[in-house]
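Removed from the display is one protein chain of the complex; every other protein chain stays in position.
Labels run A and B following the written order; every chain starts at residue 1.
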Amino acid sequence: MALTDNHKNAVTLQVAGLKKYFPVHRGFFQRVAARVKAVDGVDFEIGPGKSLGLVGESGCGKSTVGRLILKLLEPDGGKIFYKGRDISHLSPREMRPLRQEIQIVFQDPYGSLNPRMTIGQSIDEGLRCVGLSKEGRKSRREELLEMVGIWPGAADRYPHEFSGGQRQRVGVARSLSVNPSLIICDEPISALDVSIQAQIINLLNDLQSRLDLSYLFISHDLNVVSYISDRVAVMYLGHIMEYADTESLFEKPLHPYTLALLSSVPKIDDTGTRGAHTPLKGDVPSPLDPPPGCKFQGRCPRVEERCRKEEIQFSRFDGDHWVRCWKASP
Amino acid sequence: MAETLTKNHEILEGPQAPRQSRFVQQFRLFKENRLAVVGLVIFLAFFITAVAGVVLTSGQDPVFNPSLVRLQEKLQPPLSLPNLETLKAHEVPTLGIYLLGTDDLGRDVFARMLQGAWVSLTVGFVAVGIAVIVGIFLGGLAGYYGQEGICYDQILDFLLLLSGIIFFILKWHKLGFGLFTAGIFMMILSFRARRVKQNRFMPGWLHKSAFSFDTLIMRMVDIMLCFPSFFLILTVVALLPASIYNIMIVIGLTSWMGTTRFVRAEFLSLREQDFVSAAKALGLGNFRIIFRHMMPNAVAPVLVSATIGIATAILTEAGLSFLGFGVPPPYATWGNILSDGKRFIFDAPWLTFVPGIAILIVVLCFNLFGEGLKDALNPKLRQE
Partner (left out) sequence: MAFQKPLLRTEDLKVYFYGRDKISRAVDGVSYHIHAGETVCLVGESGCGKTVSALAALGLIPSPPGKIVGGRILFKGTDILSLDEDAMQKIRGNQISMVFQEPLTSLNPVFTIGDQIGEAIRTHETISQDALDKRCVQLLRDMGIPSPEQRLHDYPHQLSGGQRQRVMIAMALACNPDLMIADEPTTALDVTVQAQILNLLKSVQEKASMAVLYITHDLGVVSGIADRVYVMYAGLIVEEGNTRQVFGNAVHPYTMGLLASLPDRKKRGKRLHNIPGTVPNPAYKPDGCPFHPRCSHAVESCKTVEPEMIPLEEGHRCRCPVLAKKP
């Protein structure tokens, strides 16, 4: 996606051709025996105050994308622009001041808080990075806890005393402690109970409009993504298969994989009748040994000879609807 | 927005369950393990004895003199009374009785055991302290920075420097000096080559990673584990001058492998935990992440293995002293009391039984205490 510099500065995050190949080690000296193409050329952008949903099944590389943007992993190719600045190859020292701009909310509320620290101390770690004094930290900590709906008096309690939803709120408060403008939500609700999920979604939505945050919302749950995001990218085996505005993607999906995903989602149907759908055949292939050509060819109902031979390009359809399928037609 | 704020105020949440401190829960779990409590009590008693021992048996005129020879009173059984007629005033044992008998030179076994307790304690703690420090350092490095590669040029530098030093020690001064300077020259070269990105100083393959740091440390551990450590200690002790400090250091430097493996495994799993990722994303430095976030979570299993390690170190020291490679006489240790006593095992069995049983009890109590600690620190058991 060729973009002008002007446009680059207007978006919060732009990712172009992002790649991450994980080495597989074997032998006495642990030589690199193979490479797993976890992320294999991913492009998207997120505007200020907007949400992008990144959807895919397990092992498609969606969480790796989140970690690459956070620079918890070094990309093997491609560029990441944050507010127009290329951050893909900054050293840890150069990255320091930018760290606080991008934060993350994790899936597992049990592993995301340090069990040996009170929740107040966990939040303080962030406030310390911003350089607040001791008194400043205390008042800001109380403000943050209140913002996410936790009683500030509980700051000296340990994480194991809280329920999953409450811990997730604390996790949100910690990521807000450094005043970020982009938050990567890595399946933030999929480990929570159904009645708690809506609380966290509402909290994230409120915070977004209040603090003008941008979200990269990583999830496997299409219902949640369709509710929360402005644009959606569908990932499969390290590739983005389809990328469009939420309305456009859910109204007229162009890629057969998106279509299959949408029809696989169980829907609440109060009439008691069941919509018959033909499920996709087969399983997701191992990323260690992906099929040649289009990554989806092994399971695609519309597969043809060309799909097996050549790598399919990401191409644009009407408006801003991108799809990686040569047979797609609007 | 004000509306949602007030809404939030209404549902501010705190924990449901009553407050439970981690320490109280741990202590309760520990208390449930009767044997562990017995272990702890004996350990404390041993600790007090050892401290008292060093106070009471040292100095110019000790309360209990462990090295006072009374040849006329040799091989007295425990609880026998001294013959006051043949002894000078200062030779009479302080308690007025030979509590644990006397040895072949008429020395008071009780005083000698007191002195030996301190040796066992310090050997145990210092040796394990060294092992734990080395283990945490290497294990932490391997676990946290393990994926950093070591390049061919770095290996080359190191080999040059090392061979230089070896030749120098072997008195081949010219060759050693030459190799050493070549090594330093290479180091400067590779350092510069790394600074400027397009290097003209060296061929590219030298900058390829040969193996990772983790591989290096873990192979070192494997090699160390290949040696039967007791014989390794014996060899080293035979080469070094006999002293209690050498023993401690040698035992410490040959028992760090277990801790290294432990700490590495803990760090590898902690590194993947979300709270460590979160700390990195907040922009915390590596130092703070390692010591404030990872170490407190890794320390519990290390503590457990250290407790059991102390028992092993005490046994090793006793074994060395028994073989005559340990702490040199006249300083008494439980091992050399045992060793001296073995010649009189039929005439004076207390000389072997007293130190033997003492070693047995102390080692057992450390192991029991370690087991109890393991249960108490296990978060899975604590939850329910």
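We take it that a residue touches a chain if its C-beta (ideal position, glycine included) is under 8 Å from a C-beta of that chain, and two chains touch if they have at least 3 such contacts.
For clarity, every value in this text was computed on a predicted model and none was experimentally measured.
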Residue touching the undisplayed chain, where the options are A:I87, A:L261, A:C307 or A:V323: A:L261
Among A:Q166, A:S181 or A:S214, the residue in touch with the chain that has been omitted: A:Q166
Which residue of A:W151, A:Y227 or A:W326 touches the chain not shown here: A:Y227
Chain A, residues in touch with the chain not shown (by the definition above): 57-58, 163, 165-166, 193-199, 201-202, 205, 220, 222-224, 226-228, 246, 250, 260-261, 263-272, 274, 277, 279-281, 283-284
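Please note the rule applied: only the chains that are shown with their structure count from here on.
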Separation of chain A from chain B, taking each centre as the mean of its C-alpha atoms, in whole Å: 46
Complex contacts: residues of chain A adjacent to chain B: 28-31, 67, 70, 72, 95-97, 99-100, 102-104, 106-108, 111-117, 122, 125-126, 129, 146-154, 157-158, 160-163, 166, 169, 171, 174-175, 177-178, 206, 209-210
Chain A-facing residues of chain B, complex: 1, 4, 8-9, 11-17, 19-20, 22, 210-212, 214-215, 219, 273-275, 277-284, 292-293, 296-297, 379, 383
